[in-house]
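Removed: one protein chain of the complex. Kept in place: all other protein chains.
For clarity, chains are labelled A and B in written order, and residue numbers in each chain start from 1.
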Amino acid sequence: MKADVVAALFVVFLGFFISIMSISLGVGSFERDEESSGMFPFATGLGLFICGLFQALGSWRYPDLVSWPSCKGALKAAELLGILIVYVILFRGIGYTLATALFLLFSSLLLGARNWWGILSISIGTALLCWYILGEMLGIPLSAGPFGF
Amino acid sequence: MNTLRGIVKLIAISFMAMIFFLVGTIQAMAVSEYPTKPISLIVPAAPGGGMDVAARLISPYTAKVLGKPVNIVYRPGASNTIGTLDVLTAPADGYTLLMDAHSASSLMAAAIADLPFDWQKRTWIGRLCLDPVFYAVKSDSKWKTLADIAAAAKKNPQEFTWGCGGAGGISTISLSTFLLAAGVSLSGTKRVVFTGGAPALTALAGGHIEFAAQQASEVQSLASAGKIRLIATTLEKRSEDFPEVPTTKEAGFPQVTITGWQGISGPPGLPEHIVNVWVKTLKDAASDPEFLDRAKKVGKVISVLGPEAMKSMVMKQYEEYLYVLTQVGLRK
Partner (left out) sequence: MISIDFLLQGFGYALNPFNLLMAFLGAIFGTLVGVLPGIGPTAGIAILLPLTSWLNPTPAIIMLSGIYYGAMYGGSTTSILVNVPGEVSSVVTALDGYQLAKQGKAGVALAMAAISSFVGGTLGLIGLTFFAPPLAEAALIFGPPEYFGLMCLALSVVVSLAGRRLPKGLISAGVGLFLGSIGQDPILGNARFTFGSLKLLGGIDFVAVVVGLFAVSEVMINAEKVGAVVYQKITRLYPTLQELRQSLGAMLRSTLTGFFPSLLPGCAPGPISFLAYDIERRFSRHPEMFGKGAIEGVIAPEGANNAATSGGFVPMFSLGIPTSSALAVLLSALMIYGLKPGPMLFKERPDFIWTVIASMYIGNVMLLILNLPLVGIWARIIMIPYHYLAPLVLVFCFIGTFSIRNNLFDVWVAILFGLIGYLMHKLKYPTAPLVLAMILGPMLEQSVRQSLTISGGSVYIFISRPIALGFLILATFAVILSVWSRLRLKPSNLPQSGTD
């Protein structure tokens, strides 16, 4: 499958870049006083380069049946990731509790929840619970929103 | 129905606005009396280290004196830079302070050449304690004094194996300073770097390296267990726990006086009245016998310095460390 070959080629490039960057860190040798930060990553980069080539060749000749998702499915996964990202961005701005409640609300809706009582109670309840247990009891510094919680 | 919704919305919004203003007013009133809420003492390292122990010494004492909790918050990462930067960029209201140490100021700046922030831009409050360094060898080693080690290293540097607990840490500085003072050319020796004091001392006890230097709390157990022998200490006078260990001065190396230290600092521009509160607390702690006793148990030597003295100490150390690290080739 094309995606597989592309991925393998990506690995080849990755290995190449890692090797190049390692050389700038200094590769050195086994001799005393010449050890250097780049030695190990260089070996890693080289390994990735070689394995990537092998894999690209293998994927091209014997396509591994990769389970590529349907458009609709992938979209759902992407939307979920999107909501998660928004949650993290909002966290500092509007405070942990509110951000968490909103996140729970929207992601449950996305995943197919329809019972409004359930959604609201779980969203708000969990958010408040987390704030108390984690913020107050365990002392994790969660941002407080404009209301102080 | 829409009107009802509209009214509810209006009430909700005005209620929220009211609370917002209330909270703001209360905060404004709070400035005059410090502290009015819990203080966060940021430890820029992982729990269990020297800074942590010092933080645990001072925070309950301060909390009792000031009447508000002093919470220890760990923010480890990147050789103490992440946590330090967090405090230096925090609001200067006295509620976010730094558990400062050599590794978060002088040593950090000397070791890392391109720090992305100005490490000197902070409010120095005070030094609390010293963390003396002990030089050690394996218990059955033929070397008995620092002079022995110096001679051996000079004679055969190619085979001299010494171990540091951490790439640019206090042990590296202590060992390098001593070896430089002894006239040993560092580049010919075998410097083995470990991730921390414990692995380095374990390797010493197992005979994989020949010479190490770590702080009091780290060497205590192995020395009592008889697995390693303490050769010298960088304190002014001999340690009470190990009275048979000479000081570096007595051993003939008076210029080798590296000690770790811990103290308190704050973001730049901290109001003077807040600084004074802390300075007084530190001074009181230093004359409180119970506090001194607890400090002794964990291997810290209480030696309080005020803000000015602390700043000049740090600057002096920075110059020293800069020199040593450049010699060792560690400055990046």
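Going forward, contacts are C-beta pairs under 8 Å (C-beta built on N, C-alpha and C of every residue); 3 or more make two chains touch, one makes a residue touch a chain.
Just so you know, these numbers come straight off a predicted model, no measurement behind them.
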Exercise for the section: Identify the visible chains that the left-out chain touches across the whole complex. Expected result: A, B
Handout entry: Option from B:Ile39, B:Ala111, B:Ile170 or B:Val245 whose C-beta touches the chain left out
Key = B:Ala111
Handout entry: Contacts of chain B with the absent chain, listed as residue ranges
Key = 46-49, 52-53, 56, 59-60, 72-79, 81-82, 85, 111-112, 116, 158-159, 161, 167-168, 190-196, 198-199, 201-203, 205-209, 217, 220-222, 224-227, 294, 297-299, 330, 332
Exercise for the section: Using the touch rule from the top, list residues of chain A that touch the missing partner. Expected result: 3-4, 7-8, 11, 14-15, 18, 21, 25, 30-32, 35-38, 40-41, 44-45, 47-48, 51-52, 54-55, 58, 64, 66-70, 73-74, 76-77, 79-81, 84-85, 87-88, 91-92, 100, 103-104, 107-108, 110-113, 118-119, 122, 126, 130, 134, 138-142
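To be clear about the criterion, only the chains that are shown with their structure count from here on.
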Practice task
Could you grab the centroid distance between chain A and chain B? Build each centroid from C-alpha atoms only and quote it in angstrom.
Solution key: 34
